[in-house]
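Have a look at the structure that comes next, please.
Excluded from the complex is one protein chain; the other protein chains are retained at their positions.
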Amino acid sequence: MEWANLPHDFAEPLELVIVAISITAMLGILVLFGQWWQK
Amino acid sequence: MAVEAPPKPTLADKIYDRLFHNYVWKSIFRTGYPNTPRNQMLIVATNVFLHLHPTRIHRTHVKITHTYCLGGLSFFMFLGLTVTGILLMFYYVPSVERAYLDIQNITTTVQFGQLMRNMHRWMAHAMVILVFLHMMRVFYTGAYKPPREFNWVVGVILLVLTFLLSFTGYLLPWDQLAFWAITVGSEIAGSAPVLGPKTRFWMLGGFEVGPNALIRFYTLHVIGLPLLAAIFMAVHFWRIRRDGGLARPL
Partner (left out) sequence: MATAVVARPVARPQPRARDEEVLVWPDLIFIEFISALVFTVGLLILSTFMNAPLLDQANPDVTPNPSKAPWYLLNLQELLLHMNAAMAGIIVPTVWLILLAAFPYFDRDNEGQGAWFATENAWRITIVSGIVAFVGTWLLILWDTGKIAYFLNAWFGLSGGDTLRFLENVRSMQSQLPWPDWSRSITYLPFELRILDGTGRGGPTSFQNLDFPGWLVEQAIPITALVGLPSLLIYTLWRIGWVVSRRDALLALFTGFVVVFGVLTLVGTAFRGQGQELVLPWQLKVSEGIPGQEAH
């Protein structure tokens, strides 16, 4: 299950962008959980 | 009206009693299960890991949209990096002959090595981002006002330590990305007006990025900077309790 090992022209900026998107997504999941659990 | 007799203990109750009310268990967990307010306060106050928290907290501070748990998550990333870092340390030797081969070994032969390395790298990026977001949260909620001014300064110190931890760790794979990134970084440091070249020499243990730099960065990365960071984190967390918890709305 790997698709990394892109030509590293793209890999470095992409790595950062994907990590940033993941963090935003995870924080978003937390916020949604908070809205559901903490009425 | 007469009080009803309590229901007779079922088999499940008896097993529970045997398991969790015996002498050995109660010597480890000395408060009861925290399903009463008394036990809930006791367990937070008497447990070494939990007594970082107060027993009660203002209701706005548990809302996720107030803090987004950013400070706690930064600390959690630090812990995760320590765990994955230790696991990686079993297989890594900081010498220019072995470093790259060790990383290749970790990512191919070692069981879960690739996963641990990936976790370590992404958690490192995540920690820098989360620390930065935490700083933004503290600023926008005005939680640096007196009496919390110095805690903000400690936080900035922790930010610099986080950057330094990331920087020292960046060199360790000893591949082209690492080598040249650190070369560029140390050139930036070396361009300081008066003490620049000396600082760069001290940082690298030489004029170029080489074996001395590797061992220096390794030592800083695995013990020097984490110890400093732990000390400043202790001050940072203690100060939050000392200042009466998180900043409250007026």
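Every chain is named by a letter (A and B) in the order it is written, and numbering of its residues begins at 1.
Please note the rule applied: contacts are C-beta pairs under 8 Å (C-beta built on N, C-alpha and C of every residue); 3 or more make two chains touch, one makes a residue touch a chain.
Since the model is a prediction, treat every value here as computed from it, not as a measurement.
Within the complete assembly, B:148 is the residue of B:148, B:221 or B:236 that touches the hidden chain.
Where chain A meets the chain that is not shown, the touching residues are 1-5, 8-13, 15-19, 22, 25-26, 29-30, 33-34, 37-38.
Where chain B meets the omitted chain, the residues involved are 34, 37, 40-41, 43-44, 50, 53-62, 64, 66, 69, 72-73, 76-77, 80, 96, 100, 103-104, 107, 114-115, 117-123, 125-126, 128, 136, 139-149, 152-153, 156-157, 160, 163, 166-167, 170, 173-181, 183-185, 187-198, 200-201, 207-209, 243-244, 246-250.
By definition in this document, only the chains that are shown with their structure count from here on.
Chain centres here are Cα means. That of chain A falls 20 Å from that of chain B.
Those residues of chain A that touch chain B in the complex are listed here as 8, 12, 15-16, 19-20, 22-23, 27, 30-31, 33-34, 38. Listing the residues of chain B that touch chain A in their complex gives 62-65, 68-69, 122, 125-126, 129-130, 177.
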